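Apart from one protein chain that is not included, each protein chain of the complex appears where it belongs.
Presenting chain A:
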């Protein structure tokens, strides 16, 4: 359960930092009258949707941290046989990076007010995300034909489970992305598009980060990394 405990510690640090800015030591019973510190004032000027997405990412983060915890606990049992990661996975990773990059580009263009590039960026990102998902399905197929069935070994089961949970999250993101694309296509004013593009970008970067961590886990790099850390500590 180390992964989830570390994740929670991170959340606690963020929450603690935020709370420390909230005058929790104030004596409200003495403070009658107008206080300047409330939404719209200084502390919280982000749009609600961004904060909402931030909280949602914390939830998704805890979901993946728990999968990782379960993975590392189950891995220690004797029946675990790691499975070879097909080369296609590396290609998919590249495609996902492109997808994230395209969205970043769309976001920058949105800030510049360049609506044509926004649309191109969004489309490129959407297409590459779809390619990524198809690629992941092909990886499954390769593994299956190679005899690495879901129920044959817990390592296989985790591989299918974790990649599908990640893929489903990307699929959900694609729904939001395609709505943004439709809006951009219809020529909605760029100032009204900016927030949607920013939200998509945030989500995509997050999923890319999660994917890179998962990749390290599934290929066994995380394992080596942990042993190196242990050795350094002792």
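In the analysis below, a residue touches a chain if its C-beta (ideal position, glycine included) is under 8 Å from a C-beta of that chain, and two chains touch if they have at least 3 such contacts; residues count from 1.
The rule is simple: contacts and distances are computed from a predicted model.
Engineer: According to its UniProt entry, is the unseen chain "ABC transporter ATP-binding protein", "Metallophosphoesterase", "Cytochrome c oxidase subunit I" or "Response regulator receiver domain-containing protein"?
Structural biologist: When "ABC transporter ATP-binding protein", "Metallophosphoesterase", "Cytochrome c oxidase subunit I" or "Response regulator receiver domain-containing protein" are compared with UniProt, the left-out chain turns out to be "Cytochrome c oxidase subunit I".
Engineer: Among A:62, A:93 or A:219, which residue is in contact with the omitted chain in the full complex?
Structural biologist: If we include the chain that is not displayed, A:62 is the one touching it.
Engineer: Where the complex has a chain not shown, which of A:19, A:212 or A:229 is the residue touching it?
Structural biologist: Spelled out, the listed residue whose C-beta touches the missing chain is A:19.
Engineer: Which chain A residues touch the hidden chain?
Structural biologist: Residues touching the hidden chain, for chain A, are 1, 4-5, 8, 11-12, 15, 19, 22-29, 31-41, 44, 48-49, 51-52, 55-56, 58-59, 62-63, 66-67, 69-70, 73-74, 77-79, 150-151, 154, 157-158, 161, 165.
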